[in-house]
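Let me give you the structure first, and then I'll get to my questions.
Here the complex is missing one protein chain, while the rest keep their positions.
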Amino acid sequence: MSRRYDSRTTIFSPEGRLYQVEYALEAINHAGTAIGVMAKDGVVLAAERKVTSKLLEQDTSAEKMYVLNDKTVCAVAGMTADAGILINSIRYSAQQYLKTYGEDIPIETLVKRICDVKQGYTQHGGLRPFGVSFIFAGHDERYGFQLYTSNPSGNYSGWKATSIGANNTSAQTLLKQDYKDGMTLEEAQNLALKVLSKTTDSNKLTSEKVEFSTIGLDADGKLQLRIWTPEQIEKLLKESGVLTRDEEGEES
Amino acid sequence: MVGKDCVAIACDLRLGNQSLGVANNFEKIFQLGHVFLGLTGLATDVTTVYENFRMKTNLYKMREEREIEPESFANLVSSSLYERRFGPWFVGPLVAGINSKTGKPFICGFDFIGCIDYAKDFVVSGTATDQLYGMCESLYEPDLEPEDLFETISQALLNAADRDALSGWGAVVYVITKDKVIKRYLKSRQD
């Protein structure tokens, strides 16, 4: 039945579904997990990178975390190549806003702009939809720290803690259990790592497999946005005790 | 102006409409990462050109995952201005900075369609160009320490501006070393 309707992105099936969009969503459910957790003084993004071969040259720069402007970072789940296109256009659009209004684009406005592009590809035919979901972490004057997700359909939503990609339902359950209002950035970091370590398919988290970024305030109250280096992640993994707990778990 | 492991860049603060002074808080030097851009000329283009380069350097920073270096920025300025060869921005840009990798001081100037004027000592731009050349030519000496460079560039600017009816109304001086930027406002004649 579906074969007659799913070759076009833009055509509803008799059951009222858009198959290509659903397939895109399904593709993302097999991609590496990404998690976002909001704290009272910042936001954490963590993502799992699939290491396919040890022969593969390990790129030093992050491949799932992208800075979008001075106040926003995002984590990607899905087709990285598709994400690149959207990221380029949104970086440009954020700078265009800065030029026009002399201030940084509000986070929700930026998310909305990505989603307008994504939505376009579910309606204007001939092409496939973007095979990516995002988690956005950002800060603006109006709402302070914020966390959003978006998916290939062009819908977006705001969260206190959320996940996309493989095992996102179990990650979501874990987050729901352990999330507390008013957490510090450090607590949020540990929570994100803990959830990531529990949902990962490989049995141990290492700095090669984890990407990490945070938005927080420094000592002067200035916004600090950073994508962590492998060394910093290594240190964090050790300090958070996620590694040791896993090893204990294996032994028992 | 270039000193020993340091550079300085300075501008006046006047914005005027012919002979009428409109504002004494119009800064013409802009910081883009660790590079400094000075812009003289038509005020609307000063603002627009700065906004354009802010955009370009921000995008560069995200793409390259590092700040732009003064040498690369100078070439970006040049090609961006020449892009408008037949409908130019009416600005006289200067670039100053220290290469974060080599630690080498860098300055250069441009004409309004992007021809680069590299210099090892000083570059000038604006309505008081002639006066500035005179002052710099007589006050400048090579390898000045940051504090002496500050004194030299300040005196050169202040005294050149006083001989130009369209310049003055206060000044700003930046002294840039590898790990520090000092910004100072100068009082000057308010007439």
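Letters A and B mark the chains in the order given here, with residues in each chain numbered from 1 onward.
The definition used in the following text is that a contact is a pair of C-beta atoms (placed from the backbone, for glycine too) under 8 Å apart; a residue touches a chain by one contact, two chains touch by 3 or more.
We take it that contacts and distances are computed from a predicted model.
*Asks:* Match the chain absent from this complex view to the correct UniProt protein name in "Rab GTPase activator", "Mitochondrial import inner membrane translocase subunit TIM17", "mRNA decay factor PAT1 domain-containing protein" or "Proteasome subunit beta".
*Replies:* Result for the unshown chain: "Proteasome subunit beta".
*Asks:* Which listed residue, B:47, B:80, B:100 or B:129, touches the chain dropped from view?
*Replies:* Of the listed residues, the one touching the omitted chain is B:47.
*Asks:* Among the options A:26, A:103 or A:208, which residue touches the chain absent from this view?
*Replies:* Checking the options A:26, A:103 or A:208, the one contacting the hidden chain is A:103.
*Asks:* Need a quick check: the contact residues on chain A for the chain that isn't drawn.
*Replies:* Residues of chain A in contact with the hidden chain: 99-103, 106, 108-109, 142.
*Asks:* Residues of chain B in contact with the chain that isn't shown?
*Replies:* The list for chain B reads 15, 17, 20, 22-23, 25-26, 42-44, 47-48, 87.
Basically, only the chains that are shown with their structure count from here on.
*Asks:* Using mean C-alpha positions as chain centres, tell me how far chain A is from chain B in Å, no decimals.
*Replies:* Measuring from centre to centre gives 41 Å for this pair.
*Asks:* Help me check something: in the complex, which residues belonging to chain A touch chain B?
*Replies:* For this pair, the touching residues of chain A are 61, 66-70, 91-92, 95-96, 98-99.
*Asks:* Touching residues of chain B toward chain A in the complex: what are they?
*Replies:* 51-52, 54-55, 58-59, 62, 65
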